[in-house]
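For this view, one protein chain was removed and the others were kept in their places.
Labels run A, B, C and D following the written order; every chain starts at residue 1.
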């Protein structure tokens, strides 16, 4: 197991109501898992616990059997948070500036920009980009941390339908190429089904359900229209609606 | 015809490239139409032309055979744009403060808040609301302009999957109750199909395709899983992808 | 070798600084003559002459050893001693009052009593208030009815523009002459005519520490000044010339005015039978008593603490 | 109780530090290491204030306050009026904005003798200095605040058919408040300093005059007594403005 979350609880205020309560979760090397659930069920909080930004009140979080620490994983927060005074290229070089052992040349970074269709925007400033472009840059910045485990908080939430589809396929291909472990938050059930090996469904009552997506890999966008996909989506929807809120 | 758009063109800069070019569109009283298309195809621009905020360079826009003017329609912009110093109640009372002939009592406004599940938030300030709640308030504010034609720019873009579903059904029920004419922008193809009588598909090359949604009314959320729905969605997707970009 | 020589020459000169009471004018002729004619150098002194921005400053700066010597006022020195400020007076530079009350003739003030209901401008010191109170009361008037306005040191603009009806603290040899010259028809009331004791208008003061350390240097300084004074006395015209040559671009000394000023000053700088600069303790006592009486100072001061004559009778 | 605790948490260290500093000064002066006329002993200053509280507060403070109030009222009313006309008229803006900014570059103190010539030693010369010194923050902050309003909000109200005046009232004014208040807080302190400067240049009453007179009398305790009162007053005015800001910005509600 690459990531192990064992009996973790967390409350924002001491003695306050816990947002995460007795959470258990295991993620294998190279696995793609999604977290879904209504707004406020603690998805982002789990991601921040996994980065080490928040410290669980109880339980333990292990990365390859060692207590997880800051800088161990790649994290892409919900907002793009690009540094407004840095060009696109400089923004995605961030991590390599911070971690000196990470040897990323500008050439390599440029290749990545090309791959996400931002070749000409290399020296543009964030304010010159559209929302979708920003999101892509933010994703690249996370990818280029070079970490094995990537935590993505709704990376495609701001993209339009088609770009989103493209980005999904693109993400899958990168994931397969690089053998990354990805933990992914989304509001889009289809997206979750299409991308994931497993889905964790968070409820308001802090219970977590696990759904295994037994669609074959590699997946093709055509899979969206398969019977199996529909069935899984229906299943998910039902489980969410059934929740006594 | 309630709304008639005839040969309309618009460019942001004089002699610049036009964003809208020779657009024709007619919307009947009580109809629900959606605009879809990639980011930047001019959906929001069309809505702003329809409010009178922008003035077309060519062609004409008529509301019940009269040139459209500011204050004629209800408009909900893409951002929520709630006034941060006003309570929820005061925010939705906005339009009635501005147009004195609009007689809306606080009592009625409160009833509406109850109907969208924001009863307890009457005197909350916008900063105390979640993204979804803000969007609901912004929608109410538009609805309570009392206008017959409502222009909604991605009202449910920021909501989570389930709340979105709820809001869609809710919107449909209001629309049917009140016999409003709605022009709706969305990125979500399913949403467009579920809600609309007709869908206008905007292309990058400024061509506009019209798709009629021949699903029966009243529609039920179950319709999402119908064959017909799937077929329409596929159709739309194909048309969007086929676009030579 | 030439530079070496000047170097060693300069090394021998002892530095001493003096801050004038105000910007240079006729009263300072002796000092500039001593500088120009090399009298200071004869005494082995290198004198730095400084000017104040506020007439209250020289004494304070002497007390804090920011300058060695300062030209100040007898009143002011007594007041300072009463406040515990460690200064001593080493010589009397002008032996009689220059201070007076001035007003435009057209205002129609004939005697201090007429100041009732009028607005009097004065520099930031209580002493002028005491002066005017003494004069008004000596003249049988009610001081309560006089409006006093602190106008800082901009006495002339204040009276010239008619913002005040009269000014206190102006000098008969300076403001009076200058205002008349500017075309204002001025009247003046003399202090000693209305019960204010005559005083040493200008004295040379030093901080106590400085005096103890540099007594000999100060004596030499005074000898040079004395020589300068002698020169000015015998050649007033030439003495003034030295002063005017020394003026900087932005001071607007008027030859005519300064000539008149010097004429008024010279008789007031010396008394018969008393060496130039010698201070009588009785004079100090008289002024101190008056200040105490007027409530300007709250503690009696002993002239012996203040007076450090560097010339003997 | 909770507020007091919070206040203590924020300021206790500063107070402690101030007290230590005062004690050090006191000791230095008492031991004669620093002469009294260079820095007076803090206890001496307090004694001066206590002994002279009547003339200090009733005679001098009241005059200074009057000058301050008149000047600040003119600044606020005139400044807002100017900012609003700049907001509505491009021409006024183009003439006035540079003038207001440049007025900031003029060393007012150098201009002061001229003021005295214009206004004499009446209250108006002090009011003039007060206004000149506090005008800039009010005008610029109000104007910038009015300008800062997001174009999208304006469009929203336009789409509802709002008139220009309605938009100004319902949108621009509340939007301008945060910026206005940051200028207001500065201006209120500047205005007090301005009144003091005005008095310093020629007066027969007021704390500025008092302090100058005491300085002429070589009475350092008196100088510091006036400065202490003025500083405390400045702090109180600033606190008042901050409180007003809090109340207005956080509780502001538009009623028709």
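Annotations
Note that a residue touches a chain if its C-beta (ideal position, glycine included) is under 8 Å from a C-beta of that chain, and two chains touch if they have at least 3 such contacts.
Computed from a predicted structure; not experimentally measured.
Contact with the omitted chain, checked across A:1, A:62, A:94 or A:174, is made by A:94.
Here one chain is not drawn; of D:25, D:46, D:69 or D:117, the residue touching it is D:117. Of the listed residues A:75, A:112 or A:156, the one in contact with the hidden chain in the full complex is A:75. Contact with the omitted chain, checked across C:161, C:212 or C:300, is made by C:161.
The residue touching the chain not shown here, chosen from D:153, D:184 or D:200, is D:200.
Within the complete assembly, residues 48, 51-53, 70-73, 75, 77, 79, 81, 83, 85-87, 90, 94-95, 97-99, 145 of chain A touch the chain that is not shown. Within the complete assembly, residues 10-14, 17-18, 37-39, 91, 94-95, 97-99, 101-102, 104-111, 113-114, 117-118, 189, 192-193, 196-197, 200, 207-208, 211-212, 215, 220, 223, 226-227, 230-231, 233-235, 238 of chain D touch the chain that is not shown.
Residues 19, 23, 50-54, 56-57, 60-61, 64, 66-67, 153-154, 156-157, 160-161, 182, 248-252 of chain C touch the missing chain (whole complex, contact as defined above).
Everything below uses one rule, namely that only the chains that are shown with their structure count from here on.
A separation of 50 Å divides the Cα centre of chain B from that of chain D.
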